[in-house]
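This part shows subunit A:
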Amino acid sequence: MKTFRAFIHKEFLHILRDRRTLLVLFGMPVLQIVLFGYAINTEVKEANVAVLDQSRDERSVSLVNALFSANWFRPVETLKSPADIDRVFKAGKAKMVVEIGPDFAKRFAEGRAQIALIADASDPNTAKVVTGYAAQMIAQWSRRFSTEHTVEVLPVEYRMHYNPEMKSVFLFVPGVITVILMLVSAMLTSISIAREKEHGTMEVMLVSPLRPGMIVLGKAVPYLVLSLLNAAFVLVIGLLLFGVPMNGSYLLLLLEGLLFILTSLSLGLLFSTIAKTQQEALMLSLFVLMMPTILLSGFIFPTSSMPWALRAFSNIIPAKHFIIILRGIMLKGNGVAVLWPQTLVLAGMCTVLLGISIKKFNVRLQ
Partner candidate 1 sequence: MITVDHISKRYGPVEALKDVSISVPRGELFGLIGPDGAGKTTLFRMVVTLLLADSGTITFDGHDVVSDYRHVRRNVGYMPGTFSLYQDLSVRENLEFFASVFQTTVKKNYDLIADIYGMLEPFADRRAGALSGGMKQKLALCCALIHKPLVLVLDEPTTGVDAVSRREFWEMLKKLKAQGITILVSTPYMDEAALCDRIGLLQDGKLLRSGSPQDITANFDRPLYAAICKEPYPLLLALRKLPELDSVFPFGTALHITAKEQLDLPALHKELARQGFSDVELQPIEPGVEDLFMHLMQ
Partner candidate 2 sequence: MTGAITIHAKALTKRFGAFTAVDAIDLDVHAGEIFGFLGANGAGKTTAMKMLIGLLMPTAGEARVAGYDVYTQSEAIKRSIGYMGQRFSLYNDLTVLENIQFYGGVYGVPPAELKRRTDSLVHDLGLKEHVNTRLQSLPLGWKQKLAFSVAMIHEPKIIFLDEPTGGVDLITRRQFWELIYAASAKGVTVFVTTHYMDEAEYCHRASIMVDGVMAACDTPAALKEQFKVKTMDEVFYQLARSAQRAE
């Protein structure tokens, strides 16, 4: 236990004395939130759309068919009552609900028909794009029937459920937390182990009576603690500075966070068994971890708008699942009941990675 304390103490001294590490730890989160606070417009294909048609007349059916005739939207469910809308969104089944009121054909003929496009604004990019497309298609459709009359654009009512002001930063805070956790746990851990290899201190450590498990743990614990602190730091910035909502349970957030950190740490350990120098560790972390995490996890670009190969690939990126979990907890207030599939995937990944990396972290050099 004394040895272990000495280990932790030493590791913190390293971190506190290295300006670059400190910059990564505390500069990056702020920078990223500020940068990503302003979203980039992205294209959406095949968004899941549910329909609540309270008219079911000739006109409304024709409109619904028109909406799904192009490949932009995929029908997922036909709702029976307005109460279903909340359910569909909470379950994450649809990106948008098209709500058609009663007597649609009659009102259309009178030129006072209304359609509500309700989008899941916890993902503002997608929401904006999806409702935009839908409005355009509805306008096009209406022109088909009323060319001899004056062309009327149907008024579209937005009713955003989770993110009424469409603030992208809401969406990015969970993303930034994910990237930071990955960065701190995987990249910094693998670099710090590689540094010990470069300086020959790892060799001395291996030749000491310490068990390898102790060495691994001594490296992992400080970064686990730091990761948690950091996640809290980003969360507080998000809550205070940007007014990001926190609708779910903090305890669940902590537990899911721990699971993700553990997964990232195992990845870091795995890298450090491959990389011999700090530079190699850095390259590995950047290309195998950071790039996919940032680009393919749904952090910036929605996975739903990716080609199928990339979309399939994104499933093996732990960050993708964690981002879904975080957005679920923070923005929608989801609980385990909804998030269990992602949690299970993450737990599986964690077990496999941890197993491999502990097996590879040998008592010898080979």
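A quick word on the picks: all candidates are chains of the complex that A comes from, given by their letters.
Couple of notes before you dig in:
By definition in this document, contacts are C-beta pairs under 8 Å (C-beta built on N, C-alpha and C of every residue); 3 or more make two chains touch, one makes a residue touch a chain; residues count from 1.
What you are looking at is a predicted structure, and each value in this text was computed from that prediction instead of being measured.
Here subunit A is displayed by itself, and among the listed chains 1 or 2 from the same complex, it touches 1.
Subunit A meets candidate 1 in the complex at residues 2-3, 5-7, 10, 13-14, 17-18, 198-201, 203-210, 363-366.
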